[in-house]
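Written out below as structure tokens is the structure these notes cover.
All protein chains of the complex are present and in place, except for one that has been dropped.
Labels A and B are assigned to the chains in the order they are written; within every chain, residues are numbered from 1.
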Amino acid sequence: MFPTTVIKLIPFIEAIGIIAFCVSGFIRAQQHKFDPIGVFIIGFVTAFGGGTLRDIMLDRRPFFWVEHEAYIIALFVFSLIAGKTLHFMRRVFSLKSMLVADALGLSLFTITSTAVALDAGMPYFVASMYGVMGATFGGVIRDVLCNEKPLLLIDSEPYATCAFAGAWLYLILMYLNVQAILSLALGSALVFVLRMASIKLKWRVPSGF
Amino acid sequence: MFPTTVIKLIPFIEAIGIIAFCVSGFIRAQQHKFDPIGVFIIGFVTAFGGGTLRDIMLDRRPFFWVEHEAYIIALFVFSLIAGKTLHFMRRVFSLKSMLVADALGLSLFTITSTAVALDAGMPYFVASMYGVMGATFGGVIRDVLCNEKPLLLIDSEPYATCAFAGAWLYLILMYLNVQAILSLALGSALVFVLRMASIKLKWRVPSGF
Partner (left out) sequence: MFPTTVIKLIPFIEAIGIIAFCVSGFIRAQQHKFDPIGVFIIGFVTAFGGGTLRDIMLDRRPFFWVEHEAYIIALFVFSLIAGKTLHFMRRVFSLKSMLVADALGLSLFTITSTAVALDAGMPYFVASMYGVMGATFGGVIRDVLCNEKPLLLIDSEPYATCAFAGAWLYLILMYLNVQAILSLALGSALVFVLRMASIKLKWRVPSGF
């Protein structure tokens, strides 16, 4: 029973994560006064850039967004009315709920990316890197296109670190032959809990320098 | 008769477009005081970067410029004498004719990229995105390498928008089983006319914000 519920939840969490990532792209686009084409491109790379780079590197096709065209058509429409979209998101959702949505996306995309890389025959450490990359490099491409230093590399927030920890929990559970869906649920849960705790408790990654 | 003439024209329009894109790269390289290596790289990514990214994402090989090595050898030679090349281009061609050449490149590359994506089995909306990307992302990579915000994302000129409209005309004509070469000609013509009109009439994309 547990697995079935979890499996049914996945598309919902996925949609929540994609929306959160797109909104973070829209906010950045607004700060930089992007035009509607720019808004669409930034929303797109923030939400799908990490997974697309992962699939290019693993030589996997078709891309997620090619099979789920509805997502990018919706993104296109919301880009044309980005001001209204952002206004609506801000009125209905608090900053806190947006952070929760982003953390849900981070959690799910980390573990699905790790699973995809493991499936493709990658060794464990490489799979954990793909997990982190799939979930976080959309934001890196977004920042590069905005001509800023990528937040992921400089802000000392344990964002990638939370993803890394969850990826390893997933890999260890898989190594121990725990059921795939349970491993996915526990790995994602660890990413989510660590991310929420790191925001609440203002954790910082100690500088290596 | 019509198709034959059009087909014969394609390599010429292609060459004109490539030259125009390279020159736009050279001008940027001059503004940023790039060395000859930099000039070659910027010319290359401006002209071939969009199509190369498209082919990587569609998993197509060989790349256009691998099969047409003459283009990049010529580009290499002209990069070494970039100052003279630019001086010559500016003396012989007016700014207006350079804008026309760029619009020709945009028109042709948009529709060929859309056709390539459709051929690769992409759904319609995705194919139109590939069309716009193939024709315009060389400029985005150019701007990223120049450490500038990509013009495509911020300048509110309907550059990608013209490409998008033409891509859709092509897709609709193909859907209606119109002859491929006629669809290509009409789609390209629409991009070209819209682009020229948008320059002449100083159209701007309304901000979504």
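In this section, contacts are C-beta pairs under 8 Å (C-beta built on N, C-alpha and C of every residue); 3 or more make two chains touch, one makes a residue touch a chain.
Values in this document were obtained by computation on a predicted structure and should not be read as measured data.
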Message = Looking at the full complex, which residue from A:I16, A:I73, A:L99 or A:L152 touches the chain that isn't shown here?
response = A:L152
Message = If I consider the whole complex, including the chain that's not displayed, which of B:I18, B:A47, B:A82 or B:V205 touches that chain?
response = B:A82
Inquiry  = Touching residues of subunit A against the unshown chain: what are they?
reply    = 56-57, 59, 122-123, 125-126, 129, 140, 144, 147-150, 152-156, 159-161, 205-209
Task = Considering the whole complex rather than only what is displayed, give the residues of subunit B touching the chain that is not shown.
result = 29-30, 32-39, 41-42, 52, 56, 59, 61, 63, 65-66, 69, 72-73, 76, 79-83, 86, 144-147
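As a convention for this text, only the chains that are shown with their structure count from here on.
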Ask   = Hey, how far is the Cα centre of subunit A from the one of subunit B, in Å?
value = 32
